[in-house]
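Here the complex is missing a single protein chain, while all its other protein chains stay put.
For chain A:
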Amino acid sequence: MKRLTSQTKNEVIQILSAVVIALLVTLLVLFATSEEPLYAFTRLITAPMTKLRYFGNVLELMVPLAFAGLSASLLFRSGLFNMGGEGIFYMSGIVATVLATRPMGGSIVHSAIVILAASVVGGCIACISGFFKAKYNASELVTSLMLNTILFGIGFYILKTRLKDMAVTGVASKEFLDTAKLTQIIPKTGVTTGFIILIIVTAIIWFISNKTKLGYTIKITGINKDFAKYSGMSFFALTIIVHFMSGFIAGMGSSIHLLSMYDRFTWSSLPGYGFDGCLVAMLGKNRPLGAIVAAFGLSYLRTGSNIMARSTDIPVEMVAIVEMILVLLITADFIINYLKRKKAMAGGIVNE
């Protein structure tokens, strides 16, 4: 128990110092490039808290980021570097659009059908890379990235030829039916019952990760691939299960995001949530609760930088610098190692 608390303490120090360093660098960059650095900085940091609508923006963007992050962290945790969330978000979005634009039962039933179908399709897509990885050791990183572009090509083709609403200019599907859309829980924002689903899904993933044999096997396999054998589960089965779960969650995130925030499907390029999910997973140290916290943090940062970009001379892409510093400081071990060494020199117990 003592080991655990000491490890947690080190990680908290690491994350806090990462945040402080990232903010300091941001301030430096703003001073170097902006006419009004302090104003821009305060907009970035405090603006999302100044209005309920802004805070609503943080929560509504947090939902897809969190789903994508949960999806990626499951894979990363088991040592699988799959970045296919991007293509799954698009394709599951297309599936969701097909079903959400057609009448289908009452309100809850319709939403449930749409979300479930998008999730199952997402799971199946993820299993393509998963299967070839498990059976033939084909690099899931390469196959998943190729699939992203392929799925986008197919999805966009379907959108243009089958789903396009000819009555509107630009490429957009027909309107989603009201029965499919999710109910708002904070008025005038995109925060819907989808947020509640996110909390439930996170709790389930947390339970699987920490309280079941499957979760233990996932964690152990991430550390050493050969350990899966001794747990009584084959590497093949584990890879397929993890990929399906991951794709399922990504597909769910895509459909929930669409049913919460959109009236029509309008993505004419890959949405970026899949890649953002990888960042979220890294920031959250590949843990389910970490992903939720990281998704909130990233969403807060992005919302803040959006507001900042609207009222200052700084473009929204500036946020990439902050994000990278955070990711690099949190994925590198050196702060943790430094803390351990300091403790060892002070005569304490060295962990591990």
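In the analysis below, a contact is a pair of C-beta atoms (placed from the backbone, for glycine too) under 8 Å apart; a residue touches a chain by one contact, two chains touch by 3 or more; residues count from 1.
Keep this in mind: contacts and distances are computed from a predicted model.
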Listed names "Simple sugar transport system permease protein", "Sodium:solute symporter", "Heme lyase CcmF/NrfE family subunit" or "2Fe-2S ferredoxin", with the criterion being the UniProt name of the chain not displayed: "Simple sugar transport system permease protein"
Among A:Y39, A:F227, A:F275 or A:F296, the residue in touch with the chain that has been omitted: A:F275
Hidden-chain contact residue, picked from the options A:L141, A:L214 or A:V293: A:L141
Selected residue (touches chain absent from view) among A:A40, A:L59, A:M83 or A:L182: A:M83
Omitted-chain contact residue, chosen from A:F156, A:Y216 or A:F296: A:F156
Missing-chain contacts mapped onto chain A: 33, 76, 81, 83, 132, 135-139, 141-143, 145-147, 149-150, 152-154, 156-157, 160-161, 275, 278-279, 282, 315, 317-321, 323-324, 327-328, 331-334, 337
